[in-house]
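Right, one structure below, let's go through it.
Only one protein chain is missing from this complex, and each of the others stays in its spot.
Labels run A and B following the written order; every chain starts at residue 1.
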Amino acid sequence: MQAQTRRPTRLFRNLSAKIASIPMILTALVIFAGGTIWTVVYSFTNSRLLPRLNFVGIEQYERLWSSTRWMISIQNLFIYGICMLIFSLVIGFILAALLDQKIRFENTFRSIFLYPFALSFIVTGLVWQWLLNPDFGLQQVVRDLGWTSFSFDPLYNTNIVIFGILIAALWQGTGLVMCLMLAGLRGIDEDIWKAARVDGIPMWKTYIFIVIPMMRGVLITSLVLIASGIVKVYDLVVAQTGGGPGIASEVPAKYVYDMMFQAQNLGQGFAASTMMLLSVLIVLIPWAYLEFGRRRHG
Amino acid sequence: MRYGLLTAAFAASVAFTTASHATELEVTHWWTSGGEAAGVAEFARAFEEAGHTWIDGAIAGGGPTARSVFVSRLLGGDPMGATQFNHGRQAEELVEAGLFRDLTEIAEEDGWRDIVNPPSLLDGCTLDGRIYCAPINIHSWQWLWLSNQAFEDAGVDVPTNWDEFVEAAPALREAGKVPLALGSQSWQAAGLFQVLMVGLGGPDVFNQVYGDKDAEFSAGEEVARVFAAADDAREMSRGSNAVEWQQATNLVISGDAGGQIMGDWAQGDFQAAGLVAGDDYSCLPGLGVHDVIATGGDAFYFPVLDDAEKSDAQLELARIMLSPETQVAFNLKKGSLPVRGDVDLEAANDCMKKGLEILAAGNTVPAVEQVLSQDTVTQINDLMTEFFNSEMTAEDAQAQFATIISQAD
Partner (left out) sequence: MADIRTAATAAETDPTTAGWNGARSEPYGPRPRRIVSRRNIVVYGTLFVVAVYYLLPLYVMVVTSLKGMPEIRFGNIFAPPVEITFEPWVKAWAEACTGLNCDGLSRGFWNSVRITVPSVIASIAIASINGYALANWRFKGADTFFTILIIGAFIPYQVMLYPIVILLREMGLYGSIWGLVMVHSIFGMPILTLLFRNYFSSIPVELFKAARVDGAGFWGIYFKIMLPMSLPIFVVALIIQVTGIWNDFLFGVVYGRPDTYPMTVQLNNIVNSVQGVREYNVNMAATLLTGLVPLIIYFISGKLFVRGIAAGAVKG
């Protein structure tokens, strides 16, 4: 199909595709590319409340990398990101596979798993802040049941606070991943299952070796969706811990936001967001190359 | 198509209302909780009595969110009629960019220099000798709120100053209480530290550190004493398990904590819970050591508008906000102190009266936000919250603090 588009006779008909893509092209060039360049340029200035072109070299970056808070933010993002990626994909897929077993009440279960997505992060954070409060949340309830030495207070323990946020994030986000996976599973041909059954291949093998490779598109979409959510995680942390205890649960997006609007130091915020973007590029460019490079040859 | 019609109908209705009230003014602010909104209502009432229409542009979500909206509106070429900022340097750049009106004329006519107390409030509005904002209230941080119940349970007297409080801490612990409730958000830890600085060090120490930004002095002995007290406070606050300041205040209200250091806005929570100042809870301004309060608070700025009628209404609003009647009505509702020394707040409760006395005696220091840029304030917040939630030594913290002060602008 890709080869066909290169034929000159296709040029004319491709015109509608090009016209239809104008919004995308404009968005990519003006907003994302333009906005990014703008941000990078201003990250070399000492802009405070208003963007001003008063260049100070790499001063903002020096300060960024000497900041304890920024280092902790990155470390947190790393731990949170890896766990979030693995758990959302695995849980999302397992839930979708379970729902795809021709079960009763499929609609009810799907709605139950999906409903947290309808609630804003701010509320998610608040509710889980309660549930995880050692004095009146889950810990106290278990203790009241008789297990008095039970201890579960992730939000007040510097070492594991990021996992407290992870629990809430998974609760909010896995439903959507499940939905995506389910759409993918429903798109898989009936004959594959029939053939697998006839051949006596165990179900889990069919899933892992046949079905999952066929869901590549949906998996990539989920991956980008989860990953972009991870990089941008902000509201949840603000609502659940406020970055605390201390600065133990700070994340980069919060650093950017706080620098821009609380510290009124746009330059520092832009420098931090430039660093975030740079790390995204390092991961994404090889992927894009592989993805598009391979397709062109295939 | 349907939406087109809807929008058209909507636009028409807006156009109609604009035509019927020639001088309506949109006022943006971030006062959204009960007492705050009641205070704003007083401004609006007074303004509408003068024959104008107040369009309320409340933005919830706290100062930073609201300020990003205000700046966007100003940059987007859609300025409001008047807008709130905190006292101090938050709006500095917007003034420099020529986005706000010069109020010097009416300020001189009405003698703001003479009536505004403390005069430093007006300095925060002044750039190159011109006045660009109207200060409207004072909020102070320097309060130690104590639960009488908690001390009774622990079998000790309610302390009358910081040192007694520290001495009572072991007894409180023994009674199963947290001596000092503290929320985990960074501004709370930093606020506590600033209060220790003013309350224990006194105004001189405060001014030398924050006013003169004397890094050497900040690394010295007198400030070391403040850090030692912060170390005590850290020990006393262990086990608070609170995030928001309201949760910490609740611990004091329920008697599960001995006390909390928090601004005068905490009083609203004590009152809402039906507690009486003096009987159920006590308040120690300046930690009972130095009777000094800082004069933070809010001010209004007026963007430059093309519309002549609206511009006149802006000046009128500025006057109304500073008039004695509005000052009393607004501040009673808001729970803050008036910026005029010549008004009488009879309805104020015990704690508020203590504040007024201190104000009248002139025992004030500027708020941290007035002397430091937001950038430096945030750096101190980060340092303090790290200190209060880790095992960092007081010496290390002080060294880092001195570095921040040396770079402050």
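In this section, contacts are C-beta pairs under 8 Å (C-beta built on N, C-alpha and C of every residue); 3 or more make two chains touch, one makes a residue touch a chain.
These numbers come from a predicted model, not from an experiment.
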Only one of A:F44, A:F113 or A:Y156 touches the unshown chain, namely A:F113
Residues on chain A facing the left-out chain by the touch rule are 1-2, 5, 13-14, 16-18, 20-21, 23-25, 27-36, 38-39, 51, 94-95, 97-103, 106-107, 109-120, 122-124, 126-128, 130-131, 136-137, 140-141, 171, 175-176, 179-180, 182-183, 185-193, 195-199, 201, 203, 209-210, 213-214, 216-218, 220-221, 224-225, 227-228, 231-232, 234, 253, 256-257, 260-261, 266, 269-270, 273, 276-277, 280-281, 284-285, 288, 292, 298
Where chain B meets the chain that is not shown, the residues are 3, 6-7, 10, 14, 26, 29, 31-37, 40-41, 44, 54-62, 65, 68-69, 71-72, 75-78, 244, 246, 250, 254, 265, 268-269, 272-273
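Assume only the chains that are shown with their structure count from here on.
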Cα centre of chain A to Cα centre of chain B, whole Å, reads 37
So, in the complex, the side of chain B touching chain A is made of residues 63-65, 67-68, 71, 75, 90-94, 97, 184-186, 189, 241, 243-244, 373-375, 377-379, 382, 385-390
The residues of chain A that touch chain B in their complex are 48-50, 67-69, 129, 133-135, 153, 155-156, 158, 240-248, 257-265, 268
